[in-house]
Each structure stands twice: as structure tokens, then as C-alpha cells.
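Pasting a structure below so you can have a look.
The complex appears here without one of its protein chains, the remainder shown in place.
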Amino acid sequence: MFENERPRDECGVFGLYRHSEAATLTYFGLYALQHRGQESAGICVSRKNNKMVSHKGMGLVHDVFKMEDLARIEGGSAIGHVRYSTTGDSVLANAQPFVAQHKGRAYAVAHNGNLVNAHKLKQELEESGSIFQTTMDSEVFLHLFVKNLKDGNVVRAIQRSVAKIEGAYSFVILTCKGEVIGVKDPNSFRPLALGKINGSYVLSSETCAFDLVQAEFVRELDPGEIVIINEDGVTSIKADPEPKTASLCIFEYIYFARPDSTIFGKNVYQMRKAHGKRLAQEAPVDADFVMPFPDSGNYAAIGYAEESGIPFEMGMIRNHYVGRSFIQPTQSMRDFAVRVKLNPVRELIRNKEIIIIEDSIIRGTTAMTRVKALRDLGAKKVHMRISCPPHRFPCYYGIDFSSKGELIAASKTEEELTRYLGLDTLHYLSIEGMLEASGVENPEDHFCKACFDGSYPVAFDPAVTKCCMG
Amino acid sequence: MFENERPRDECGVFGLYRHSEAATLTYFGLYALQHRGQESAGICVSRKNNKMVSHKGMGLVHDVFKMEDLARIEGGSAIGHVRYSTTGDSVLANAQPFVAQHKGRAYAVAHNGNLVNAHKLKQELEESGSIFQTTMDSEVFLHLFVKNLKDGNVVRAIQRSVAKIEGAYSFVILTCKGEVIGVKDPNSFRPLALGKINGSYVLSSETCAFDLVQAEFVRELDPGEIVIINEDGVTSIKADPEPKTASLCIFEYIYFARPDSTIFGKNVYQMRKAHGKRLAQEAPVDADFVMPFPDSGNYAAIGYAEESGIPFEMGMIRNHYVGRSFIQPTQSMRDFAVRVKLNPVRELIRNKEIIIIEDSIIRGTTAMTRVKALRDLGAKKVHMRISCPPHRFPCYYGIDFSSKGELIAASKTEEELTRYLGLDTLHYLSIEGMLEASGVENPEDHFCKACFDGSYPVAFDPAVTKCCMG
Amino acid sequence: MFENERPRDECGVFGLYRHSEAATLTYFGLYALQHRGQESAGICVSRKNNKMVSHKGMGLVHDVFKMEDLARIEGGSAIGHVRYSTTGDSVLANAQPFVAQHKGRAYAVAHNGNLVNAHKLKQELEESGSIFQTTMDSEVFLHLFVKNLKDGNVVRAIQRSVAKIEGAYSFVILTCKGEVIGVKDPNSFRPLALGKINGSYVLSSETCAFDLVQAEFVRELDPGEIVIINEDGVTSIKADPEPKTASLCIFEYIYFARPDSTIFGKNVYQMRKAHGKRLAQEAPVDADFVMPFPDSGNYAAIGYAEESGIPFEMGMIRNHYVGRSFIQPTQSMRDFAVRVKLNPVRELIRNKEIIIIEDSIIRGTTAMTRVKALRDLGAKKVHMRISCPPHRFPCYYGIDFSSKGELIAASKTEEELTRYLGLDTLHYLSIEGMLEASGVENPEDHFCKACFDGSYPVAFDPAVTKCCMG
Partner (left out) sequence: MFENERPRDECGVFGLYRHSEAATLTYFGLYALQHRGQESAGICVSRKNNKMVSHKGMGLVHDVFKMEDLARIEGGSAIGHVRYSTTGDSVLANAQPFVAQHKGRAYAVAHNGNLVNAHKLKQELEESGSIFQTTMDSEVFLHLFVKNLKDGNVVRAIQRSVAKIEGAYSFVILTCKGEVIGVKDPNSFRPLALGKINGSYVLSSETCAFDLVQAEFVRELDPGEIVIINEDGVTSIKADPEPKTASLCIFEYIYFARPDSTIFGKNVYQMRKAHGKRLAQEAPVDADFVMPFPDSGNYAAIGYAEESGIPFEMGMIRNHYVGRSFIQPTQSMRDFAVRVKLNPVRELIRNKEIIIIEDSIIRGTTAMTRVKALRDLGAKKVHMRISCPPHRFPCYYGIDFSSKGELIAASKTEEELTRYLGLDTLHYLSIEGMLEASGVENPEDHFCKACFDGSYPVAFDPAVTKCCMG
């Protein structure tokens, strides 16, 4: 699977309670979460004088923030956000954190997920005179929050607001008093973890950000939990009643999260390797070597090779200097964008039987190009093994599987797909295998696997809910 | 008077009903209005498909808009805005037009002026759950508007909203149906004119924008008038009862408006020349020549020279290539920023008696530097004549007289000021002279001259009203 | 005359011997000389450790130099250069000063003028194995210089090199020892002046740069003079024999030089005013007012008005915010670029008889547009008076009269031109009048007026000499 047809996550969030370098550490945190959203980034800081300042921009974290931007907003409590591209005209307006003021107090919200009843909530709010500047769920949430803030109790306002929203959400919220609050939906679709740093506390979508800012991982938030970080330390408000089951997005393990992160209590690298091992058991094949399409397939490939005893090679070489845009040749080389990123090692491929390990196939066009490239170099046989089941259903909880196209597995059988991609054999990991390999007890009650089997854990009105199939 | 201590206007607005090049023409309109605000610019377009798109940015019009920006938003009805710098953290957020959505419909507002009861209105709105993203009066107005929109009648909603606001306002409003609406306060503090272009209509703060887009001037809006431009042409709703008096900002003539504009029914160039002639009558002095500090004093100087018969010279040469920022020398030349813009012609000055004409003095530091430069070149005598009365009072209706300093005329007598500036003689135009020279009958009932005499035509609560003395 | 059809000078040069802020002061000097070349700028500094550093770039001085650029090269002796646009592919390579190294020593040259035998010299140099990186005369000069440097005597090498070159040149040269050397051709086509600053010395194309860096004007260089500035102070080597006559470019007075400069011993402002007075005597006409096309015609217009007693007005208003490029409308307003810069004051023009004063007409298209604009506003009569004779011949000494077009006066009679431009009457200043008004004795022996009468003071081979008619 390759960039222009990759699934895209809704975001990464980060928050840090009072630190003299809060903005800089949040910047580092977003750097570590960059893979969760590359199209805009923002940091909002609540300073000691109750003043809220922010800086947001389009592009990667290191493009958006210059030294002077951070210097301008440094000091206090901070939350940050990275976001994938939005369509529409006023994209910067949609960059988060969303900040608004009410009665002289500012609040900021950063969101990862997707509210399935946002449309209905917005209608109700507009009836009472609310106006909206963005299309973001976080603006809807902030309106709800302010409506519920009548007695000035922030936590109660959050609880009341949360009671109204449905879907997937991992919020970090910042008040002008410097409180940092984390909120997770009762299904726990998206990860959100608590860490400790120099006596203060930090929240992050993934633990890889803790490593970078040298924070200590404390724990994942529980389903439906609200965590308030302020001068009293950390206060937790558990969902009442506590959810018996969860719907952790299993695709976070397969694709989104960084391998060095521990999410929902399990390390991602090890989960991927376990999927690769299981795949070797489910779909063995003889070959000269096992090879990932880097870097997404790396860890499952290592697992597959280890389990099967077939040598592991890294036969596709990545160009580390590829920028965001290319000059397209006018006549030839239409697939330059695909080929510049990864180049197969000619001498390794010729006359060999190869097992390719991939983490998923969405539209399949790039995979087809890659397989053809291997054939052109003289590969004798090309087998492909996918470390997850076929994607057949859209996600309504925060993943955009395809910007323009179709989920190819929804319209083609495995046999058709084998031919379409030019493969000798193709096998997906089974749903059962994926769940069992997770090492979790009763995995059916732990994971959302709706994109594979269509069993959606939270109901929605398909007519108005924003789905993410494009 | 010179840049870093110049008065600053609140803005310039422009609007155009349905044109295939609406965005480009609005861009040209803002180009012509650039002198009314140099710190941000924005255009909002309502396209035929009821879609509202916008582009805003910090800086000058030609920096903010690139070809692709206009291409992206071209076609339909458009409004635009130029704004002077704001302090605060999120300056881009404060760029106008302000756009918001309500029940699937977008509205945009661009504002020139200052609401004296904005603070109170905001408090009331927040009580009912409104949240604010900016500190702009136009956001307050849009909240009011939406609250009053219950029956869907846009014009009635504007009338109801206008009934609540107090102060100076010239609004242009754009609806997602493409209607362009102009609104002027009952005092008519700020200019707003209607023009005609290729069968369509256009609104602009000043007529110089009509010249540039080749529109025909129709008329100035009346005090309290609402003008609706839509597929039925132009509909006017007059204030009821129509105001008997007005409070046209006379400082628009003296300083802000471009000399080639006709505002409130009078040409600015001719008004300035009339002020200069009157000044020559009130404060004659013998000298070798009359010279303006360019370009603000040019037209009054021509009037003074013509009336007095003393030769006119342009002895300060402007550097046309001065950019927005300089590299400051570390040791010497602290006043480089002043000197690079204007350089006196040495051979003209030496041994001469000179009358300098200026349009106003706010803090006086740059005038002092200039006068000293003339003395250093050997000027025998330096007289200064100011083509308006001394500024002694802040403006609450949309002019920021000084970013950091004091109105020097409020603390120094004319005699003290003569010494302070290093002059031989100094005279201001009298209030009486200024009004009489205007050529208007009963000028006392036509102009706001509060910055000269403190007689404010609209009451305000000084504790919370944003004044513009800095 | 207007920007896209204005004559263009070959450059401005500046040099400063040892100063702790040499680069910054040179930057200021170039700021003051910006009107002599807007397309590239460069500064070269020779530091105390014999190291030569430089910074050059395309664009205006304030775009080319950032704080860090100057900081990097600060301290020592410096020369600088501004240049007009060159066509060709590698334009930055053609930015000056031209720097090269020879035997571990670096030399830098900045040039204003045009060598008429550059082509022949280049051929000779190439025969002996020289290679060239640019198309600049300064590179040719530096090759000659190095060839003549065999005994290590810099001054002698310059003298020997100068003996070989023909045409117009005002050089400033910098050695890695920090010497700054000024060289002027025996005809003295282009200005070059010596100034004094804090015990050190400075060279500049025009004295307006001395004013800005607060240097004291000492004197203009004599025809054929070489001035060496080093630790011994200023050494002058006069031409031997000293030229009896000179060929000062009179168009420097009429158009190029800044009015606040004194060049060739006369102030430019006063010269222009004298031309205007003479024009009033030669070509009187009755009218309501005299008006310049700003800013080029300002000073001659003041002279004309003063001499004729007809009122002076500034009826074309300049937009001070015009950037370097515009967005062109697709359907209408083809002449936006012309109209955005200057807008006539409608109320002043209507029903009036007007005398327009211009400094020159090259192609005439913009003048035609402007005259039409005045007619459209209702001007009753439009007379035009040009403060120099008609341009009929190209310049080979450093002025590019037209990038693409023709000298309109070479192909049209005054009568034809009157009709072509839509005027009631048109008159040029006579050659005789121009010379007499200069106030110089025997002006025929003082000025180059080849562009008016074709009498070229330095012979050239028209087949290979770069002329500047385009």
C-alpha cells in the first residue's frame, strides 16, 4: 500500500500540564505523532496569566513551527494536534486545536475520532442561535460544553456534553486556567495514554511521544474515562457504569500506530510480528525469501520469516529524500511518484520466488505497479500475504480509507484480486487469526473490526454521518 | 507626521454583486483601498452554488493574494476588507471578512468603524451560550444577526441587529445566496458609497476604488441607510425617522481618504486645498517657499502657496523603494527609518526661509527629526502650518491615533510645541476655519470633530469601550 | 513615461573604506541608489584577514539582504552594486560586484556604464585562454587587470587596463587588502563622487547616498581620474593629459539621478526646474493649471508653473502600495497596471484646460493611456510639454531606452505624435534650450547629448557594440 492510496487517520493529540517549555515539548510530542496527520498542526498554550495563545498552520510540524512561533507562545499548559488533509476551501480554519472564548475565558479542544451524531447536534445548536466557523467536531463539542457551563464547573460541563455525543473521540481539552483534560469515548475506539514528566503529567495519542519527550508511561485511559490534570495532580472520573466491553480500533495496530508505541496495553511491533507469524501458519508457501513492502510490512514480514524459516530480505530500497511533491514528466514515467520512493534491488529479484508481506490493500493500484516492477526484473514467482483481513466496509469512527476510490476487496474476490495484482498467490490473514494472534482474552469484546466485517459497535444514521470512504 | 506615529484607520470595505471576475475586481478594489489598512486583507465570495469561499492573509493586498488564490475563489458575489494591524496573538483569526455558518448557510461580514457597546452585547450573547473566536465587532454583529434570523428574513434580521448596536459602522454583508448588503450607522461616521459596473452594483469605502475597477459612482449611502443588492437590483431602506444631522468624520478628509476620492459628497483633494487656503489666511508668514512633508501635506501646501503667492517647492524627496522593514545599524543612524523615506534637497534648503505644511501632528517625534534635518542643512527659518486643529481627544469611532504614545497637543501649548519641534513659528488651522472651509452649510451638524474638541456625538461607557489612543 | 517603457540605467555603485559597519552602510548606500537598478543587488566585503566575502541576489535591496546576510559579511571595506534586469538564463550570475581570485588574492569590481570595445577585448583574452562566466564588462575588466598585475602593483595594473578600454565606465574596485578604488572614464559619462565619513572615505554614483549614510560630500571625480582609498587616505591619479572636454550624460539630470543628488557639480532638482522654466518660455500655452505626471515630471512642472504664473496642481494620485506584480484580470481592465499606479482626481480635471509636464517620451503607449483617461474625465484641453528634446538615437554608453520597442520620436513628427497621443498641443524642450538652461559655460563641451542628436563622443563598431535600444 502506498501513499496516495493509504488510509488516513483523523489525528493525533497531545497535552501537557504546566511546564516552562510546554510549547516546545508539545512540538516534540507532535513530531512523534506526525504519522497520524501530516496536513496541519497546531499548539495552544494557556499561560499563567490566564491568557490563551496559539499557533497553527498547514503542513508538517517542522514546517508549521519556527523558533519564533514557539518562543511567542512558550510557557504554561499546552495541547497540540496533528491533522490529515481536509478538503474544502478554508483548510487552515479547520486546523486544531479549536479555540473559542466565552465570558472572558478561553477553551481549546483537540480531537481524534469522529462523532456519528455531530450533524444532529449541530442542528439543535443552530436552533438556539449558534453559528459555526468550521466543520469540525471539536467546534460542536465546544458549543455543547459552553451551553453546559452555566454554573462554571468545567468537569460537570464536560460530563454533560459527553453524555450527548456518540461515536469515537479522544479529546484533550485546555482551559485558560491551565487545566488539561483528557476524554475517551466509552468504546475506546482511539488510543489515549497518560504519562508523567518531571512531576507533571502528559497525555498523548501514542506512547512514542512519551519516549521522545522523556516522559514515563503511566497507563492507557479506560473506556469512557475523563482525566483532569491540574494543581491537584491527576483526577480520574470513570464512566458510570464502567463499560464491560470495548471497541479498540484493531487497525491502529495493523497500520496506524507507530511500532514503538504501546497502545491499548500492547506493543504495536510485537502485535504486527504476531500477525506475521499467524499468517505464515495460515498461508504457507515455498519461496527463496520473504520481503516487506517497506516500511509498513516490515514487522509482519519478520514474523512471517521467523515462523516459516524462509530468509528475510529488504529488497525494496527507500529513497530517504523524497519531498512532498514532484515534477511530473510530460511524456513518460507516469508512475514516477511510485517508483521514486522504493526501488527493487535488481540482483536480488532476478530468478527468485518471492513472498511479499503487506499490511493492507485499499485500492490496489500501487501494489499492482510494484508487483509488475518485480516481474520486470525477472522474479520467477511473486506471492503476496496481507497481514490483515480484506477491507470491505467503510469506517465511521475516524479513518478515511480512500480519498477517491473504492475498497478493492469489496468488489473483487481473492482470486480476482490475485489476477488483478499480477500475483501467483495472494492470502489475507483471517479475522479469526487476527483476533487470536492479538493475545487478548475474548478479543471479540475488545476490538472494533467493522471495516472487515461490517459489525459497527455504535449505531449511526448513514444518511448524514460522515463516513470515511471518500 | 510619519509612519510609525501615524493615525490608523479601522479598515476599508468593498463589495460587488455577481460578476464573473468578482474576486479579481474585489482584489483591485482592495488595492485602491490599501491606504485604509495594511496589515491584513481578505476576500469572501459567494458562488452560484450557494457555496461561500474565502481567502485571507496578513500583509498587503498584493502579498496576500496570488493568482491561484483568486482562481480558487473566482466567480459570484464578493466582499473584501483591508485592516490595520491588531495586537494580540492570533492576528490572522482577526482578519476580515468574518465568515460563519448557520443552518447550512454561510454569511460574511466586513466592517469599518467601532461599536461602542460591543462589550455589553457580547456579555448578553455569552449568557445565551455564544462562544467567540475573535475580538472583532463583526463577529458580535453576526451573532446578533443569526439570533434575529428566526424567520429566515435576512433584511429584517439586519434591521433588528442594527437596532441594538451603537457607534460607527459601515458594513458590507454577503449571504450565501449572493446578496450584497451595505449598512451605514445613523451618524454616518465612516464613508460608504454605491457604484454601478456593467449592469451590476458595487459598494466601497471610497470612490477611488470605483475609478480603478471602472465603476460609475452613484451616490454615498445616507445616514442609517441599508442597501440590498440582489437579482432585483438595488433596494434601499432608509432610516426611520431619517436623521436630521450627521457626524461625518472630518479627519477622513484631512488625512485618511485618498485625495482622488469623493466622500460624503465632497472631493478630498479640493477639501485639503481649501484647508490650505484658509490656513494661509489665518496664519500668514513671509518665506522663500512653501513645502509639504510629502505626501500627506501636498494638497494643503498647494492651497497655501496659491493663496499666499509664495512659491511652492517639493524639497523632500521620497525613496520609492522603501520596503516594510530595514536592517538597523548597530552603532549609528538610529533615525535611518525616518531618513530613508524622505531626504531634503540640500541646495534648495540652505539659507532659505521655509514654510512646512503638514496635515496633523500626533506624537511629534518624527516632525522634530525632520525639522532638525532642515536646520542642519542651513535653513534660515522653519515655520510650520498644520492643516487641522490640534488633536486633543481620543477617537471612539474607529481611528487609532497612536500605537504607543500620547497626543502631544493634549499636553503642550502651541508655544511649547513650537520650541519642542525646533520651529520658528507654528500654527494650526482653527476649528472654525476648518468647518467654514468645508463649504458645507451648518457644518456643526455635519461633522464629527470630537478628536479636536471632545464633543462626542454618540455616548459610550469609557470603562469598557475600546478607544483608540493606545 | 511609465515603468514598463522607462529608460533603464546600467547601475549604481557604492564603496566604503574600512568601517566596522561597512556592509550595513553599503546596504544603506544601495538603498539610496535603488532607482539606478532594481533587478539585482550585491555587496562584497574585504575583511581585515584579507578574506573577501559577498552576498548577491535578484530583486530590490531590501529583499536581497536579510539581517543574517549582513551579519555574515560585516566589517572591513565594502563595495556594492545595484543593477537593472538582464535578459538571459543565468541572471544571478550577472549580479555584481564581480569577484574573482588570482594567486590567492581576491578582487571585486562593480561597474556603471558600458564598454564599447568589450567584444574585441574579450576575443583577445580568449585567444590567450581566458574563459568567461558572465556577459559583464566587469569580468572583462578583471581579466585585463590580472594580466597587467604581473609585478603585483594594483594601481599600475588598473592604469594599464584602463588604457585598453573604451566607452563609459565608473568603476569601484575592492582588493582583498581592503583598498577601495574609484575609476572614471575620460569622458566622465556617468557620475561618481567622493565623500567623507567618520575619518574614512566613501564613493557613490550619487550624493543622495552620502546624505543617507551621513557622509559629507567632498567632490565629483574628474574625467579619467583614479582615486585610491587605503590606509594612507585618498590618493588621486589624474588623467595625463587631463581631458579638456567632458561628455557628462545630460539624461542623468533629466531622468535618472535623484532630485536630491548633486551630480557633476549641479543639483538635479534645480536643473529640472530650470528646464521647466525654459520650457515655459519656449512653449507657452494658456490653461487652467500645470500638472506633472508624477513623480518624474514634478520638478520641471514646478518650474513651468512658476515661470508661466499658471497654477500648479498634483492631479494624478499615486498608489503607494503597488507591488511588483499584479494579478491580471482575464476579461477587462487590460490597462490595470497603468491605472493602479496613478489615478486622476476626477473633480479637478472636468472641464479644465491642462498642461501636462513630462520628462521624456520613449514609446508613448502609457502617455496615450493617461491622456485618454484625462479626456474621459472631461478635460477640455490637454497640452503636453516635455522637459527634454525628442529621443531619436540609441545610447551606447549605458542606458537602455526601451526593452522591446522603438523610440517613437525617431519615427514620428511632433505633429504626428500630437495626434497619436491625443493631445491638443505637444512641445519638446529644444537642444539649445536644454543646454543653455544648464547654467554651464560652453555646454557643448560638457555634455553627451547623443541620444538627441546622434553625435557620439566615443567611436564604436556598431556591428558588435551592445547598444541599448533593445
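Going in written order, the chains are labelled A, B and C, and every chain counts its residues from 1.
The criterion applied here is as follows: contacts are C-beta pairs under 8 Å (C-beta built on N, C-alpha and C of every residue); 3 or more make two chains touch, one makes a residue touch a chain.
Note that the structure is a prediction, hence the values are computed from the model and not measured.
The chain not displayed here makes contact, within the full complex, with A, C. The residue from C:Ala32, C:Leu70 or C:Leu142 that touches the chain not shown here is C:Leu142. Across the entire complex, the residue among A:Asn117, A:Asn148, A:Asn230 or A:Thr262 in touch with the chain not shown is A:Thr262. Taking the complete complex into account, A:Asp295 is the one of A:Glu127, A:Glu242 or A:Asp295 that touches the chain left out. Screening A:Phe312, A:Tyr428, A:Phe447 or A:Phe460 for touch with the missing chain picks out A:Phe312. In the full complex, the hidden chain is touched by chain A at residues 20-21, 24-25, 27-28, 31-32, 34-35, 38, 60-63, 65-67, 70, 208, 211-214, 258-260, 262, 267, 269-270, 295, 298-299, 302, 305-306, 311-315, 317-327, 329-333, 336, 339-340, 343-348. Of the residues in chain C, those that touch the hidden partner chain are 51-54, 72-73, 89-90, 92, 99-103, 123, 126, 128-133, 142-143, 146-147.
Following the convention adopted for this analysis, only the chains that are shown with their structure count from here on.
Within the contact network of the assembly, the step distance from chain A to chain C comes to 2. A straight line joining the Cα centres of chain A and chain C is 61 Å long. Centre-to-centre spacing of chain B and chain C amounts to 37 Å, using the average Cα coordinate of each chain.
With each centre defined as the average position of its C-alpha atoms, the distance from chain A to chain B rounds to 49 Å. Residues of chain B found to touch two or more other chains are absent.
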